[in-house]
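The chains shown are only part of the set, and none of them has been moved.
A, B and C label the chains in the order they appear, each numbered from 1.
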């Protein structure tokens, strides 16, 4: 039996319960799962890299075969360097699909040995995105059931600082 | 490390190179892969169960951890009986996605321990379906690069018998 | 204030909790709601008209302004005869949308005074269809949380008779 290491890349700005659901599912499918924060020069995130890693660490504490990391540059370079052959992606909606297929195809062109595995989140997370969570929090709303409790507190703190 | 057994269910009427591509990808991800012909009382297939199993066996001969089977009734019952926790599905198009999500969700409701894993076929198989292959063959056309050679011969034989 | 009477047409073969969810939402929006079983000559339903009406009656017993009816022929003729100006449709998925728009547009052409109102079911019903419910039940599975209890019993009875 081969040891299989998968990566679940994303911005996680912040991690939602939809992400946590995908992490739980992926951790059961593969021997080792690395949740990797993508550092994107072009975008300014709400939470710093360290804050996002910290929120992820708290969220995955329950699974032994999951750890948290970050990377910049091409995901395929990161995967090759770390001997990862599987990338995990959550699929929610039709409009996700075409972007995801474009991305998966590009990655496959750059690193033919890798495979992208798509998982379906639980039905409660079909309409959930980090963007929505940030927008609602910025206007003073709470989506308590859609993010872990520590994320909910971090959002409230972040937006009270901003005022 | 857990031994992971996955099932790739379908009609395979007949198996195409798109199916073979998914089989190759799935066999690399899991320890054991069972390609399972679904016997559907409601539909009359072009090829008999035995013919479809035989074409699949020839097509998967190259992979040690892949075998071929058939089942009737609920897929989740078949999976439970055979200790399979992963179902593989190929995703080609947006219109596939909603049907696949419906199916995956129903299966999850009936058997919460299972996971559906979606894989993307190679770009050459994005527009390929068994239905198209049958239709073209019934009108005397050949899609030689889209099915294994033995399937191409079986199609030609089938439709010359029918006349 | 105008008295507003809406119709919620469908096959309801059988009624699911998704339908019941839409009925609850529509009954709060309009003064009177008629849930109307469409009798379609072209299709053979699993349940007879009388069975479907009966299951619907049990399912809507909790709302005072909802009643159950059936019709054949063009929906717009039925609506005109019964002084209904609003048709309710549940929208779940992208693939529903184009069919629904075609239907709504055709109805609008035939009866310009009517309006089609689309409602979104609760997230638990996004992947639920009567077709799936029938298929699973025919193979001995149970989707207990997705249909009212009396429907679940009717399905079990129907398929044990059929054997």
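As a convention for this text, contacts are C-beta pairs under 8 Å (C-beta built on N, C-alpha and C of every residue); 3 or more make two chains touch, one makes a residue touch a chain.
Treat the numbers as computed from the prediction; the structure is a model and nothing was measured.
Enquirer: Given the 3 placed subunits, let me have the overall number of copies in this structure's complex.
Expert: Copy number for the complete assembly, per this file: 6.
Convention: only the chains that are shown with their structure count from here on.
Enquirer: I need the rotation angle between the copies subunit B and subunit C from a CA superposition, between 0 and 180°, in steps of 5.
Expert: The two chains, subunit B and subunit C, differ by a rotation of 120 degrees.
Enquirer: Taking the mean of the C-alpha atoms as each chain's centre, how many Å separate subunit A from subunit B?
Expert: Inter-chain centre distance comes to 31 Å.
Enquirer: State, to the nearest whole Å, the distance from the C-alpha centre of subunit B to the C-alpha centre of subunit C.
Expert: Once rounded, the distance between the two centres reads 34 Å.
Enquirer: Hey, how far is the Cα centre of subunit A from the one of subunit C, in Å?
Expert: The mean C-alpha positions of subunit A and subunit C differ by 39 Å.
Enquirer: Which parts of subunit C, given as residue numbers and ranges, touch two or more other chains?
Expert: 94, 126-127
Enquirer: Where on subunit C is subunit B touching in the complex?
Expert: Interface residues on subunit C, with respect to subunit B: 93-95, 126-127, 129, 132, 136, 139-143, 145-146.
Enquirer: Name, in rising order, each residue of subunit A that touches subunit C in their complex.
Expert: These residues of subunit A touch subunit C: 94, 123-124, 126-127.
Enquirer: Which stretch or stretches of subunit B touch subunit A in the complex?
Expert: Counting only subunit B, the residues touching subunit A are 1-4, 25, 28-29, 31, 85-86, 91, 94, 97-98, 101, 104-105, 115-120, 123.
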